[in-house]
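Every protein chain except one is present and positioned as in the full complex.
Up next is chain A:
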Amino acid sequence: MILDALSVLLLLLGLFFFVSGLLGLWRFPDTFARLHALTKADNLGLGLVMTGLLFQVPDVLWAIKFILVWLLALVASAVNAHLIAVFLHRQQEGHDESA
């Protein structure tokens, strides 16, 4: 019962950070700033959701699985952000040279 309540609390908190990331995507002025919002807020949001789910696991294997999912999502989000940032940077530099 207490564990369930803790799960719900953490899931809601995680959701709050996902919404914050989304709001950042909408309100931040440029693409670089938006990448910040997505990587940081999703990192914490998914981390909280996964921690919330940890209280519901039937065995240790599932716990390891949840932690792995979080880590894989972190890697994916960092690599994606980096690729977009490099692309954007090159584009802007090219633009500066032609100007």
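Miscellaneous remarks
The rule we apply is simple: a contact is a pair of C-beta atoms (placed from the backbone, for glycine too) under 8 Å apart; a residue touches a chain by one contact, two chains touch by 3 or more; residues count from 1.
Heads up, the rule we're going with is that contacts and distances are computed from a predicted model.
The subunit not displayed here is recorded in UniProt as "Multicomponent Na+:H+ antiporter subunit E", chosen from "Multicomponent Na+:H+ antiporter subunit E", "NADH-quinone oxidoreductase subunit N", "Phosphate/phosphonate ABC transporter permease" or "glycine dehydrogenase (aminomethyl-transferring)". One chain of the complex is left out; on chain A, the residues touching it are 16-17, 20-21, 23-24, 27-30, 32-33, 35-37, 39-41, 43-45, 47, 61, 64-65, 68-69, 74-75, 77-79, 81-82, 85-86, 89.
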